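Complex shown without one protein chain; remaining protein chains in place.
The letters A and B name the chains in turn, as written, and every chain counts its residues from 1.
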Amino acid sequence: MTRRVVLALITLVFAAAAGCRGAVHPGKRVIVLGFDGLDYEITRALIEQGRLPNFKRLASTGGFAPLATTIPPQSPVAWSTFMTGLDPGRHGIFDFIHRNPQTMVPYLSTTSTAPSPRTITVGEWQFPLTSGSVESLRHGQPFWEVLEARGVETTIIRMPANFPPSGSATRELSGMGTPDLLGTYGTFSLYTSDPYAFGGLPLSGGTWYPVEVHDNVVRAQLHGPPNPFRTTGEAVTADFTLYVDTERPVAKLVVGGEERVLAVGDWTGWLPVDFDVRVPLQGLRGMARFYLKSVTPDLQLYVSPINIDPVTPALPVSSPAAYGAELAAATGRFYTQGMPEDTQALKQGVLSRAEFLAQARLAGDEVRRQYQHVLGGFNGGMLFYYFGNVDQVSHMLFRARDPLHPAYDPAVDPQYADVIDTLYAGLDRIVGDTLAALGGGDTLIVLSDHGFAPWRRKFHLNTWLKEEGFLTLANPAREDDPGFFGNVDWSRTRAYGVGLNGLYINVRGRERTGVVAPEERARVRDQIAARLLATIDPATRQPAVTKVYTREDVYTDAGYFDRAPDLVIGYARGTRASDESALGGIAKTVFADNMDPWSGDHCMDHETVPGVLLSSRRLRRLAPSLDKVAAAVLAEFGIEDFPARASAAR
Amino acid sequence: MFGTGRIKLDKALMERARRYAGLAGYSSVEEFITHVLEKEMKHLDDAGSEDEIKKRLKGLGYIS
Partner (left out) sequence: MEPLNRVLRAAVDAALSPLAPLPPIAAIAVVSLAVAVAMLLVVRRTSNQPAIAQVKRQIQASIFEIRLFNADIRALHSTIDVLRHNLTYLRLSLAPLPWVIVPMTLLVAHLQFYYGYEGFAPGQDAVFKVRIARNSLPPGGGRPRVGLEAPPGVQVQTPQVWIASEREAAWRIGFSAPGDYELRVTVDRQTVTKTVRVSGGIGRRSPGRYRAGLLSQVLYPAEPPMPPQGAVDAIEVSYPHRELKVLGRRVNWSTTFVGMALLFAWLLRSTLGVEL
């Protein structure tokens, strides 16, 4: 907070020094639409096919070009660079996942949460005297602070890596990085009467609960976060009842004071969920959507991750705090969870592809409806609005357009081949609506943070390091790898992989278990880089890696190198780090076919997955790469000094 | 060893602890060992929240 105040003051001083006090270009309106994962090649092809008439209009009036993305091309990294104009060395987000060099545990890079530091404890009860905190780990001055300091109103909706909201825009709603009520990126639930579901094994990204149907009635509980008033860590719960009619596949759901009748295949809207914290006058509210998958032979009820309710938010999702409620009042409650499309439920086989698409459509429709409302009320200044639907669906459906994909199923996939193109056409309609709302002096900028590529081959980086002699197993005979480096002998490990593009040297004095002397770090790093570039995938006979960057080469500032990987790996188009490797797992082989539904990706060589940039008029300032776009936005308002040098000050 | 509890330490280790305590400017070997233990336990406390951190990671579609 203090830091933000200082930054705002610095901005004011700069503005005053430049003689620019007060509003610049009053009445000017700039709308920036952020389409996550919009691929340059796909966009170009669809424009040529005439399927994106409004994109074509932009291309002819303002321009259409590939937009160089960040190293690595991951959304939190890329959007942080977009909003600050800084590279990761200065904003501090290097990957979806960072690692704690003291515990070697990976963690999500954009936010950290801390419970209340002051509590009164009585037996198993505790009473927080101050509230817990959530802190954004992204640094640097977002461009809207400069606009606000010059009197330009800004509205920033769903900007990734902006949770909790910065508080410096006139209106903000947080986006990617916003957790569900459990503090995760999204944990779904499945209630089933089949006690042997999923082979009795736990699911990743969700939980299944066996339930019993007595006289056609199911009484069960939704599971929330740990009770903040208990020292025992027990989760809060909320009861619900499902009355099942097995003669006709239909059921009545009762949650709190709400009732809904669901036929099989029906989704509810958002239902408030009040968790019992067992303390009078205290409560914890979330909200969830329910989906009745089946009634017979087994009951299956899917429950969305419990989202933060924008009407009574348990954590800050908007600024001002009431803005989320205002949006909900206008167009209904909405997913506050940063990435709402339930890709995990599809990966785990809890939702089918058709069910996933229905869920993704619900999430996308909420965002579109809300955009129409926000656009209707936009009177001046700068509006940024983010759409993530194409990115998440592209991840899951990419193989339907890729007959070369190892998991391509010619019997099923062709019927989904057009889904992504249809979503692009939906974005084109949004561009059309926006153009219709623009005045003569206004500017529309459309950008994406990266493109897309097929993900056919998995590269188990930590296994490769083991094979190359840089990583040693504690117990080589162990059959089941526990992940999270659970079978690594750190005293004989010189390098390890964490995240989707990161490789770290196990440096003495930096890593708690470090063995490589600091003066040896560069030599080991370069040795690994050379060997990575020489690695050939035996199945494709192509290189697995086309670029390897040292952080010193590609980041201009060492400001946050304490959390930066030593090497950023640019995998060849079609190859990506495996899920297992990203979290410190060691598989049996270095390469594997990617048979997951998650079949498209972009965490590869950044040159192979550029984003797009389109605008409704020639921009006053060129923006060939993502880090230059914010400066181009500010230039539309006549502001040229961004990022200010002061913004990198620590 | 420290009044309320007794811990057996290897003689050589005790000697090294005594030497490092002196080098690092601790007033006594007890103070040094207390400090080292507290530092180590802080790491373990951090590791105690590992399960929570892992659970959070599992929701990220990219990796699980």
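We adopt the following convention: contacts are C-beta pairs under 8 Å (C-beta built on N, C-alpha and C of every residue); 3 or more make two chains touch, one makes a residue touch a chain.
Everything numeric here is computed off the predicted structure, so don't read it as measured data.
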Among displayed chains, the one left out touches A
Of A:Glu212, A:Asp245 or A:Glu467, the residue that touches the missing chain is A:Asp245
The one residue from A:Asp215, A:Asp480 or A:Glu519 touching the chain left out of view is A:Asp215
By the document's definition of touch, the residue of A:Asp266, A:Asp298, A:Glu552 or A:Glu607 touching the omitted chain is A:Asp266
Those residues of chain A that touch the unshown chain are 215-217, 243, 245, 247-252, 259-263, 266, 322
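Methods note: only the chains that are shown with their structure count from here on.
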So, in the complex, the side of chain B touching chain A is made of residues 43, 46-47, 50, 52-64
Listed in rising order, the residues of chain A that touch chain B in the complex are 96-97, 100, 102-103, 105-108, 179-180, 182-187, 204-205, 305, 339, 343-344, 347, 392, 395, 484, 500, 512, 579, 582-583, 598, 601, 603
